[in-house]
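With one protein chain withheld, the remaining protein chains of the complex are depicted in position.
Moving on, here comes chain A:
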Amino acid sequence: MFLKHLDLTTALRPLYLPDEVLLFVQDNVGLYEGKYKLPNQQNGQVYLTSHRICYVDKVEPRKQSAALDLKEVDRYEFYAGFFKSSAKVTIVPKPLRRSALHNRVMSGTGVNSRHSTPSPTSSNDAYAPPSGPPPASATWVCNICSFSNPVPSNFDPAAANAHTPLPPCLACGIKPALSLVLKAAISSASRPSPLLNPSQPGNINNYTFSSASAVTLGLVDPFATPSEQGKADAAVFQCPRCTFSNHPSLLSCEMCGAPLLSQDAPSTISTAEYIRILSQSPGPIKDTSQGAVDFAESVKISFRGGGEKIFYERLKSAMTQRKWLLQDAPPAPKSSRMADDNSSSGSPGTPTQRTKTAGIAGLEQLGLNMRKNNEILIGSAFEDLEALMTSAKEVVALAERFAQQVNGANADVTSKENTILAESAHQLGLITTKDIVGSGGGSDSLYFSELARNLAEFLTDDARGVLKRAGGILTLVDLWAMFNRARGGVELVSPMDFEKAAQMWESLKLPVRLRTFRSGVMVVQARDRTDDATIRSILAWLQDLHEFPPDREVAWDWREFGRGVTAQDTAERFGWSLGVAEEELLMAEEQGVLCREEGLEGLKFWKNYIGKTDIAVLQKREAQEEADAILRRLKDTGLI
């Protein structure tokens, strides 16, 4: 499938691949496949990244979301919209050449030749008469300069008309007449076999029969055949134009330069693809069958809320940059200076370096080498901007290691926190900024919802464990500070935006929630952390205090009542901040689970052993009292 299933993060955003960078987000889009709307994918957000285009459905994000890789995109078109039809960007997948060929064959002969595809014998059919001519082998001779040009691979003599675009002559640049190319194409098609006429079904029947019988009767082992035949072909790879016998590994004729067609790999296919197919040649079954099935129609993204122009622009630049190629690109070649330094500094020390050193001296030597390496790296990296860009990855890694070492030296809590933030800062490459987000009708709601998702990811990321470290609860102010620090001082979020984004968690059904205490303090919690859960954990803790004797003599029976706890104790016990602990205790008190004791030692909270009266009873009582008071007043005034 061109559209693939998409993995989402906890915040229902696409899970990014390594090195993937978010470029653009737009909401209110729908998907089309070919001409038809995909019924379940009509309302969602589109994420354009450096590697993919992701669609995240609004209604059923886990089920309906899809992504397509930019590397499989052949071309993309822009449609500006007209009256009621909204603007669209059409994305056409790269057809696997195999499947394209098949399609042409199918349309040319009008017979479904698919049952030949599972058999590798079909690989020979590219040469064999019935399955059609390899179009690229045809040439037309320019009548200006008499250079023999190849007929374009997508030139179909049956469908060609005066409007078919024709490439100019490769030598002189003069466009050929249609009839010339047509003639060339037809003659080349008829040269290998004059039987291409679809009005000769007998031939096709013969062919299908023979190929089918070959498989079914086991006359030819379908798995053994290709290699044997491949070998036979391999020995002499005849050029279709000049009949020179080429070595099989050559891609173009040694004599005339005509493209050499391998049995199943057409000439226009990319080299990598070609090699891949060649390497799999013993069993191309899966490949070809896939190719036939995989052929998908183009995908259209309909922008109902605007943003199509920016999307198109960014898509264009993403397609030009082709970041996906970098994913496993080899590191940039090291500069000559580096090598020089290495050799000059290393040559006297080489024997000692190579020798297996042990003990402290060995460790020191190791450290020295490492430092020298770092020095070289930094030196070369800052030579000029170009060098810095090529070695960016290594420099970043180095900087992080330095940061770790610095923090490792004075390991207190805050520096540890900073380390985590510094570590995570680069992971925050996928930040939401206002210019990434398309303007959905001038409102900022998309920006806020994206920021909300971004925050939720930041919070729930297991590697970072922001929430976990804070005991599952964090004040909004702390989070704001942490988040902005993690952004490294750029693209800071304003407190107002931050609050608005946090308030959207609820409606976006994200795994974190914003809670406002009675005092107005706003905190961030995981969604599953309800008041009940908090109370349960506090109570369990207080129950434990019945079992463990207090630090010093106490006047009361601690086995019966346990111990009173302060907000400080609670904060230490659960890893909360002091304010949060206080609020949680107050919350529990309000629920009637805890009661307080104000004494010289401050405010302490106890499990409620006083008991509580039913609210209903209390209300009834109040109502009764009110009624009594009215009666009394009526009596006083002498009405009764």
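As a convention for this text, contacts are C-beta pairs under 8 Å (C-beta built on N, C-alpha and C of every residue); 3 or more make two chains touch, one makes a residue touch a chain; residues count from 1.
The definition used in the following text is that contacts and distances are computed from a predicted model.
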item: Choices "Methyltransferase domain-containing protein", "ESCRT-II complex subunit VPS25", "ER membrane protein complex subunit 4" or "Anaphase-promoting complex subunit 11" - which one is the UniProt name of the chain not shown; value: "ESCRT-II complex subunit VPS25"
item: Absent-chain contact - pick from A:P39, A:G520 or A:G599; value: A:G599
item: Chain A residues that touch the omitted chain in the full complex; value: 555-557, 560-561, 564, 589-590, 592, 595-599, 604, 606, 608-615, 618, 625
